Structures are given as structure tokens and as C-alpha cells.
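Contents: one structure, followed by commentary.
Missing here is one protein chain; the remaining ones are kept as they sit in the complex.
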Amino acid sequence: MFDLSLSKEQKMVKDSFSKLVKDLIADNAHEMDEAGEIPVSAVQKAWELGCSVSGVPEEFGGYGMEDSPILSALVLEELAYGDMAYAVAVTAPSLFITPINDMGTEDQKKALLPNACTDDYHVYTMAMCEPHFGADAVSLKTTAEKKNGSYILNGVKCFAPCASQAEKMLVSASLDGENNLFVVEKGAAGLTISEKEKNLGLYSLETNTVTLENCEVPADARIGGDKGVDYDRVLARSRVAMASMAAGMCRCSLDIVKQYAVEREQFGEPIAHRQSIAFMIAEMAYETDAIRLMAWQAASRLEAGKSAKREAYLAKLYAGEMAMKICDYGVQILGGHGYIREMNVERLYRNARSIACVEALSMA
Amino acid sequence: MFDLSLSKEQKMVKDSFSKLVKDLIADNAHEMDEAGEIPVSAVQKAWELGCSVSGVPEEFGGYGMEDSPILSALVLEELAYGDMAYAVAVTAPSLFITPINDMGTEDQKKALLPNACTDDYHVYTMAMCEPHFGADAVSLKTTAEKKNGSYILNGVKCFAPCASQAEKMLVSASLDGENNLFVVEKGAAGLTISEKEKNLGLYSLETNTVTLENCEVPADARIGGDKGVDYDRVLARSRVAMASMAAGMCRCSLDIVKQYAVEREQFGEPIAHRQSIAFMIAEMAYETDAIRLMAWQAASRLEAGKSAKREAYLAKLYAGEMAMKICDYGVQILGGHGYIREMNVERLYRNARSIACVEALSMA
Amino acid sequence: MINLELPDYLDNLKTQMKGFAEGLLRPIARKYDEAEHTYPVELDVLKGMPVMSRPKKKAGEEKPKKGAERKNGSNMSQAVTVESICWGDVGLMLSIPGAGLGNAAIVAVATDEQMERFGSKWAAMAITEPGSGSDAGSIQTTAVLDGDEWVLNGEKIFVTCADRCDAVVVWANVDPSAGKAGIKSFIVEKGTPGFTLEKLEHKLGIRASDTGTFFLKDCRIPKDNILGSAEVKKSTEGFKGVMKTFDNTRPMVASMSNGVAGASLEFLKQKMEEAGIALDYNENTNNVSAMQKEYYMMEANLEAMRLLTYKASWMADEKIFNNVEASMSKAKAGRAGTLITQKVCELLGSMGFTREHLAEKWMRDSKILDIFEGTGQIQHLIVARNILKLSRNELK
Partner (left out) sequence: MINLELPDYLDNLKTQMKGFAEGLLRPIARKYDEAEHTYPVELDVLKGMPVMSRPKKKAGEEKPKKGAERKNGSNMSQAVTVESICWGDVGLMLSIPGAGLGNAAIVAVATDEQMERFGSKWAAMAITEPGSGSDAGSIQTTAVLDGDEWVLNGEKIFVTCADRCDAVVVWANVDPSAGKAGIKSFIVEKGTPGFTLEKLEHKLGIRASDTGTFFLKDCRIPKDNILGSAEVKKSTEGFKGVMKTFDNTRPMVASMSNGVAGASLEFLKQKMEEAGIALDYNENTNNVSAMQKEYYMMEANLEAMRLLTYKASWMADEKIFNNVEASMSKAKAGRAGTLITQKVCELLGSMGFTREHLAEKWMRDSKILDIFEGTGQIQHLIVARNILKLSRNELK
């Protein structure tokens, strides 16, 4: 049936991440943002809750639970409610693990998953975005060329989360017009990783530009072997992740203004008594719901093994537009105070824009 | 200098049309709309104020005043403030007279203007729009082909104002990829004019579908002779007209809600005391100003003989979007009452959509 | 467990209702838009169609047969049904015999005896008065108990199905001194002396629907025709109870908007495809045509409208208090639906301004859905008061 109630397990996982964020992140997100880094310990604590590995079979080092996009969506919303940069850093390994666990050959799973699914957090990631005008995840400029048994990768990637510390990363590239994912190892010849990129938001998250110049990878580096990956599904899972993080940010902005608007008095009354403010807050509330529901709808189809191409595409599109609008309202309602970086709405305003501008920062 | 003040003449003309509309149209627009026709006498009275002929030299039957797009913009706003259907009916002859007076050859002026510039209103018009999906005034499907001295016209036009009663009309057609205007006479062979079209709005205005099947017109039917017309200028003048009529409709909707909102009481107070209502009205006010100013800006350039391609294009685009928004607000503020056809906001809601959907219903 | 996919039986219901709407309603949509107020005889076949049936028990409460999965309740079925029918035509949907908003009110609060007496009647809803639109609490119509009868006096406007209905659920105040607390709803049957239909309104849209004005002059109805208790409580609980009707009807109006907007979008999509403009939900919107981007954004909004409506309906089925979500669904669907139908006309250009196609009609029809059963502004007010925990005096 159509059901919006969480199962016991979903509730439990959601609550544990919610508590983690409350304890570790909520009060530190701004400092992390200013400092430009996330404490390793905070990442490790989330990792220990098994966010990226729970869906991996035990033989490959995971918990052997169901690979659940819905559960990931719940987790990502909770993490991003605390801070999106944190959510991306914590789940970056999902960008590597999920596609392999989902679409890799048995050999690839055996070879690649165990090292990524260890008790300690190690960085594994994906390089998907490209820096040029009109960049598009479905028409990649990065190319892969088959050459005596191996593949030669050429192209430039940007916004690759934590790439500089990654043991391995997946790189999306076009092979004879077909989009594929390839495993590239740290220090591979022809692989250059930039300094930390400077971005509009997500100050505490390291992202890097990844340059591939005739970077040669072996034949078995192509995920899914000769038939490649279901690229639409890869994008769909990453788009559900983006939408879920958007829902988390919007909920955070909403909670801040709800409190501020009833406490802040102007003209002798709380500003919440003014329809212009109150109606903005009402809109923030139902649009946040809408973003979440759209992410869940796409996740439901993925969970059922169906195509969610349309649903995930629309969910990310909607989330990209609405998250900006909602987080803009967040700053507007706080007025001058919202323009100050100490106030979390300020960070949300910058981070929210990433949903529309960037692709594949995490996987649901 | 940059100047927003009206000259004595501009003020005088504006006031006379404003008074005419107040006396003849304001209280009758709804009945005209329901009846589906405009009293000839009402059109004749406006005609006698010289709306379409003032800029035509006396030798051709006009008043010999300056051909002033700005003055036309002022007139069209006042007429549309009363009713857009009325504004179009009254100024339909401008669609014929203005391009000829502006860009016709001396012979064409001599031959065509005097009959159109008589003391009595006679219908002259233009057929510009086309009924197909993706129709575009700059990429016409209607074609003109040169054939031993004359031109053969083929194509279908729609929303031609008052075409069924027109003595003559200008038809836009593509000649070897160049957009041109051709004079087509009433009853020309190959010319078919439909019954009155049924439209979303402008119920009282007759518009017709005009079909041209191998309709042959003489060589001198091509406005501007061999060099043709400055088609961009034709479109620019018609777009200023559309934007000006939009400003008139928006001002009318604004005036209605201003009065209603302070008189209508709910929850023990006028609804104007609620920010959600009051802020909508504020927005209606400055967007109406914006539409007018953009029309005036384009008109100023046209008046100075400069190209207003960009300004007129943006003015119509903006007017098309904003007129719909403003007239939607008009209905919304009146609530259930705004949904009743007796209320003028209802008619404005329907008519406003024409600005974006239709081209060349009048000329500034 | 979270699952936002419609179960097969609801998918089938949707298909079935859409087929019915396409076969029966679409062909006559324009006819009755132009023949304003004329009763669509074609709808006779629908008499007693269970659009407005009594809610099932809470989904959970039905003991499922062994292994049988839980099913969604009647509100979800209604959301799917209403949307599909309004995809056909909302004016005609409002003209379906027995599917009046009054029926929804009866279904919501009637006793079994009243269900017995009125369940099969076509019941309209009369709340609004010349002086009270959004402010339902300020209605002036009175009901005075005289022996075994209520005596009603007042004027009611904007009554849907005014001409065709068999009975009208009339809101009246039994104790004006008690203010809102005195407001109750009564079932007044057509033909009752003193109950007269004054006029029918000419409207922007939903012209197939007969919206009218009623006068009640010393109109006497049986004592048992009151819906709910006659007792006037000190608190405004009673009034809140009456207002609760809206928690059922608002998601229904949202569903109507989903249906109209869906019809409009589908027409645009068809024209785009005929013109070779494909929709592959693939390329970045920065690299597609204006037409495609506008379409994608509108379809995303339709999904949002629909899911918010499903949420409110699902909560009702699960017996979760859905007052806020009901208003959220209507606030979003009412507004976004209107904007979608307007935008589609813009994108259709000349095809969007002619009555040769239905796009222009959908832009007129959809507008009422952001107005009746509480304007978008009222919905925002309800949502904001709830989430900000403000009284009606704090947030006016």
C-alpha cells in the first residue's frame, strides 16, 4: 500500500543519525564551515553507524542488510539537517561502494568492496561533475578509449568529494558514446588531483578537481564488465541523495525561522504575527514536505528495483529550485541577522545552491 | 533629458480618451463581453478622437501631426483600461495605416491611406498570427511567391481583428525567407475569412481566421516596394501596443482591488488590513508601473527613429508574464466574487493572457 | 514501511476512472462549458456512483486475511478517483449526481440514521453568505428550534449544484450570542417551504456547474436534520467540529486541481511530441529547450501537488489528524495548478487562446480551486497558525 509510516528499522536508523547530528554537528556546523574542515572523529562516528556499508553483503565486509535507497534517503536528510558538507563527507564512500555493490561484477565486488567496507572510515569517492559551461552528467566530455586490453581516460572533473584523500575513486567517462564508470586508483599515472577547491558553499568539505591525462586503467576497472553499468540508475540514486539532503537543509532552515519568528519582536509583537512572515514559513513547511516526498517516491521505485529515471530527475530538479527558495526565505526572515555567518541560515543559503549546480555528491 | 512628465498635448490626448472610456466603456465592458459585440457608435466616437490617423499627413487624410508611438502608447493604455477588446477594435485600422504611413512607398500612401483615414471608422486590419503549435511572428509559415509580376500568397492566419469587415488588410508572409507585408483586398480570389473565432477572452472583439489559397496580389501590394518593410520595426510597434494595453488592464484590475480590499470586511476588518492582501496590491502597483515604463522606453526609441527591437521584445515578454500575474491577483483578492463574470476582474483575467499568446493586435 | 508507489488496485482504479473520464466526460466538456448551467443528461448514468462513500475502518483495523497486505483507505481511493475524473472535466465532476460537497459533510459526521435518510440524496453545501466568505464564523443565517422543527432564516451564496441537488447542507447559527460556538449544519431538502433558489451565477470557469444563491425565509425542517449535536458548548469545539469537514474536502479540492493541471500538461506534452520535442528526463535543464524546461518544472510541481494530496489523504485513512496537511495540499495544489494551466496556455501560443482547444478552459476552471473551500490565503493562515502555534488573535 501507499505508506508514509516508517518501519521499526527505518525509525531506529533515522533516530540514531538524528541523535548523532544533534550531539556532534548541530552546534559545530558553523565553526566547521569557518575552519574549512570536518573533524575526522565526527566522520568516523557516523561511519560506525554503517551508513555506507549496511547494504553490502557480509562476505564483502558489509552488514548484509537490504541495499535500501529509502533508508539512505532517511539517513542523508538527517545528516544534512546538521550540515550538508558533513553529510557528503560521511557518505562519500557510498559514491564508490553503492554502484559496485549494485552493478559490479562478482569479481569487482570481491576485489573492491572489502577494503572500502572496513570498520574505519577510509575515503572512497566518485568524480562525476565537469567544470565547463553547459556541463551535463549525461553528455560527458571525459572519454574512455579501449586500447590493447586497457582503457585510456582523458578529461577534467570537478567537485569530486574528498578526492585528494581517496584510496580509489569511480570516474564517469564516455566510452564510444556510452557513459561508464571506471575505477581509478590513488596515484595512477596521468591522474592529477588539485588543491582543495574554493566553492560558494560547503566550506568544510574538501572537493577537488581531478584531471585525467591519458590515464590508463585495466580492463576490469570498468564497472559491470563488458555490459557496463546502468548509468541511469547511478544518476537516479545520486539524485535521490541530492534531493534528500535538500530536504534536510530546508527542514533545518524552517526550524530556525519557526523559533526566531515567534521570539523576535518588532513593532511590539513577534514578527510571526505578520502574514508576510507567517505565510513564507507555511510555504517553507509544505515545500520541504514536497521535496522529501518526491525523494521518497523515487527511492520507493529504486527499492522495488524499478526505473526511477523520471522520478529522480524531477525530484532533484524540484529540490534544486525549492531548496534555494526556502533557504533564501530563511535569510530573509532573519533580516540583517540572517546575513551574519554566525547564523546557520547563512550557511544554508550558500549550500542550498549546490543542489541545482552540482551532481552526484552522494548516493541513496 | 530622461523625462516622465507628459507634454500638454500628451496630457490632453490622454485625458480625452480617459474621459471617453469613463463615459462609454467602463460600465458597459461586461455587457459588451457577454453580448459578444461592441456598439459601432462607441467605436466611432473613439475614432473621431483621431487615434489611428493623427500621425498621417493631411494630404493623405490624416491630421498631419507627428507619428508618435508614445502618444499611441498613452491612448492604448487608456482604451484598454476600459476594455482591451474595445482598444483593439478601435485601433485595428492602425495595424494597416501605421506600417504604410511609416514604411510604404509614396504611391502606396497616396493609394491606400486616404480611404482608411476618413471621418467615419472603416475597418482596416492586419493578419499576423498563425494557428499552429510553435507559431512565431518571425518565422512565418505563410508564404509569398513572386510569379510573373504579382505575388501568390499561401497560408493560414488567426486572431486577425475584425477581418471579416475589413476593406483591406495587411498580411505578413515570408518571401524568399524575408518577412514582408502585403495588402489584400476584401473578396480577393483565394481569400477565405472564417466566422468569428471563439477565444479565451476578448469576447466582444471579432477575430477571424484568414486562409490564403494561391491568393494573387499585384506587385505594388508589397509594402515598401522592392525593399520591403522594416519588419523588426513593425513588430516593435505592435509589441509596444500590446505592452501598453497590458498596462491599462493591470491598472484597471489594481483600481478594482484597491477599492474592494478597503470595503470588504472579513474577521471584523477590511481585508486590506491583511499583509497577504496588501502586499499583493503593492506588487500589482509597481509591476503595473514597470510594464508602462518598459512600453514607454521602447516607444521613446521608436519616436527617436531608433531601433527598439530589444526594448519592445522585452516589454512584451514582461507584460505578457506580469499582466497574467497581476490580473490573477485581481481575481484572487476578490475571492469567490472575483470568479463571477459580473466582476470586471474576471474579464481581465481572461483578456490578460492574450498579451503572451497573441501578437500584433494593435500598433503604437 | 515507507512506500510511495500506488498499489496496483489504486493504479487500476486510476486507469479505470481516467478511461471513464475520457470516454464520458471529455467529449462533452466543451458542450457544457458553452451551455452554461444546463444539466448534463449524459451524467444520469452516474447516479449513485460511490464517489462519496463512507470511509472504511482504519486501514490497520481491518483484520487482513492471512498474508493479505494492508490496503489503503477510502480517502486515498477518493484522491485517485477525483483526480482522474477531473482530468476529464472538473465542472462535470461537480455535476455528478450525489457527489456534492454536502455529501462529503454528511459522510463525515452524519449518524447512521441520517445516512439512512440522506445518504442517497444529492447534497449541496451552503456556507458562504454575502457578508461572510473566508470568515465562516461570521455567518448570519440563524436556526431556531421551535417544537420539533428548526426554523432557518438567511441567505446563502456560491452554492455548488444549487439547481440540481436534492438537499443542501446549510450552515446556520443556533445561538448568535454564543458566536461561532453556535454554528451548526442542517440538511434542508429541496421543496421545503421558505427555501428558494434565487439565482444562478455566470462564472469564469466550471460553467457546467450550477452555482447559485438561496434564500431561507422561516424555512422549517425536522429537528433531526441537524448534523452533529445541537448542544452549544462554551468553547468553540463545536465550530471546530463543523470546520473539520474541510479536512476531508480540502484534499478533495487539491485532487481536482491535480486532475485539471494533469490534463493541461498532458495536452501540452502531446503537442510537443507531435512537434518532435521529446521528453527523456535525462539532459540537464540548462541544455534543453525552453519548452522542455518549463514542462519539466511543471511536471515536478504536479508531482509535489499530488504527493502532498496523497499525504493528507493517507493520514485521514490512518485516522491521523490531518488538519495542517489538508490545508497544505490545497494551498500548494490550488496555487500551482492555476499557474500550470496559465503557463500551458502561454506555451501553446495561439493554441492557448482559442476555444478550439481545452487548454484555455482548464486555465479558467483551475482558478476556482485556489478559491473555494478556503482561498490559498486562508490555507496558509491555517498552516502557519498550526506550525507556529499561534492563536487567531495573534496571527490574524
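Each chain carries a letter (A, B and C) given by its place in the written order, and its residues are counted from 1.
Just so it is clear, contacts are C-beta pairs under 8 Å (C-beta built on N, C-alpha and C of every residue); 3 or more make two chains touch, one makes a residue touch a chain.
Bear in mind the structure is a predicted one, so any value in this text is a computation, not a measurement.
Enquirer: The chain left out touches which of the shown chains?
Expert: When the full complex is considered, the omitted chain touches A, B, C.
Enquirer: Quick one: say which of B:M294, B:A323 or B:A360 touches the chain that got left out.
Expert: B:M294
Enquirer: Identify the residue among A:M32, A:C129 or A:I193 that touches the chain left out of the display.
Expert: Touching the chain that is not displayed is residue A:C129.
Enquirer: Of C:N153, C:N284 or C:N386, which sits in contact with the chain we cannot see?
Expert: For the chain that is not drawn, the touching residue is C:N284.
Enquirer: Which chain B residues would touch the chain omitted from the figure, given the whole complex?
Expert: Looking at chain B, the ones touching the missing chain are residues 1-7, 10, 70, 74, 134-139, 232, 258, 261-262, 269-270, 272-273, 275, 278-279, 281-283, 285-287, 289-291, 293-294, 296-297, 299-301, 303-304, 309-311, 313-315, 317-318, 321.
Enquirer: Just the residue numbers, please: which parts of chain C touch the chain that's not shown?
Expert: 284-294, 346-347, 349
Enquirer: Go through chain A and note every residue touching the omitted chain.
Expert: On the chain A side, contact with the omitted chain comes from 34, 129-135, 158-159, 197-201, 265-269, 273-274, 276-277, 320-321, 324, 328, 331-332, 335-342, 346, 349-350, 353-354, 356-358.
Simple rule for what comes next: only the chains that are shown with their structure count from here on.
Enquirer: Where the centre means the average of the CA atoms, what chain is farthest from chain B?
Expert: The chain farthest from chain B, judged by C-alpha centres, is A.
Enquirer: Centroid from C-alpha atoms only, then distance chain A to chain B, rounded to Å. What do you get?
Expert: The computed centroid separation for chain A versus chain B comes out at 52 Å.
Enquirer: At least two other chains touched by the same residue of chain A: list those residues.
Expert: 275, 279
Enquirer: Counting only residues that touch at least two other chains, what does the list for chain C look like?
Expert: Chain C, residues with two or more chain partners: 377, 380-381, 396.
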